[in-house]
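Note that one protein chain is taken out, while the other chains of the complex remain in position.
Then we have chain A:
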Amino acid sequence: MAESGSGAADKSVQVKLVLLGEAAVGKSSIVLRFVSNEFQANKEPTIGAAFLTQKCRLEDRVLRYEIWDTAGQERFHSLAPMYYRNAQAAVVVYDVTKASSLEKAKSWVKELQRQANPNIVIALAGNKVDLVQPSPSASGSGSAVESEDEADDATATPGENAAAAEQPESLRQVPRDEAEAYAKEAGLLFFETSAKTGEGVVEIFTEIAKKIPIEHILASSRGTGRPGAAGRSGGAQEGGVNLEENAAKGKDACNC
């Protein structure tokens, strides 16, 4: 809340970014790397927040990413329209060691083109590239693998990948060229990333920031009342009400 009270927040542009991708490709890990520059091999399920926010500086502008996780609701194809609503950016993640995850990513891109706002900036990220790089530390245990049976992104857990130790490149199932060609054809930004080493992660968010039509967002946010989906910034804008203002008055209001 300190931010919204300070002058700096007024100049920042709020951008809602949604994460999509098959279970266990490392969506949460990428965000954790971006937001707190951490990688947790034994990441505890740290569930409970609506979304993460992270500022991204771009020349004279500050973008404030509001990053929404699927919270597992994609598992049975039960993502709410609310999830896509007003998203200005999306990161669709696949796992370079799992061919089927790229196919799933392609279907998410289609879904975004159907459900989301037509100007949405989409980035395709091939994660876990550390597993296919010949590096002494690439052996298994610490890789960005989420457990398969816990599809809930918010409960990312470490996986075992002992096989990675020997011939890393042989683990690769998605050639970079193939994914990149698809991304180009579909008009997506493309990256190969490693949430574990940090490779490519910040780049996703800075490249998205460059492509976001900031002026358009500023202009339209004046008209619509809120830039992202969060109500908290809406209070100051046209006709919008921030429910958390005057919240103290609302205690004990239950009349039943």
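Here is the rule we use: a contact is a pair of C-beta atoms (placed from the backbone, for glycine too) under 8 Å apart; a residue touches a chain by one contact, two chains touch by 3 or more; residues count from 1.
We adopt the following convention: contacts and distances are computed from a predicted model.
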Out of "E2 ubiquitin-protein ligase peroxin 4", "FAD/NAD P-binding domain-containing protein", "ubiquitinyl hydrolase 1" or "Trafficking protein particle complex subunit", the chain not pictured bears the UniProt name "FAD/NAD P-binding domain-containing protein"
Hidden partner chain, residues of chain A it touches
1-2, 28, 35-36, 45-50, 52-54, 69, 71-73, 75-78, 80-83, 85, 149, 152, 154-155, 224-226, 229-232, 234, 238-241, 243-247, 249-251, 253-256
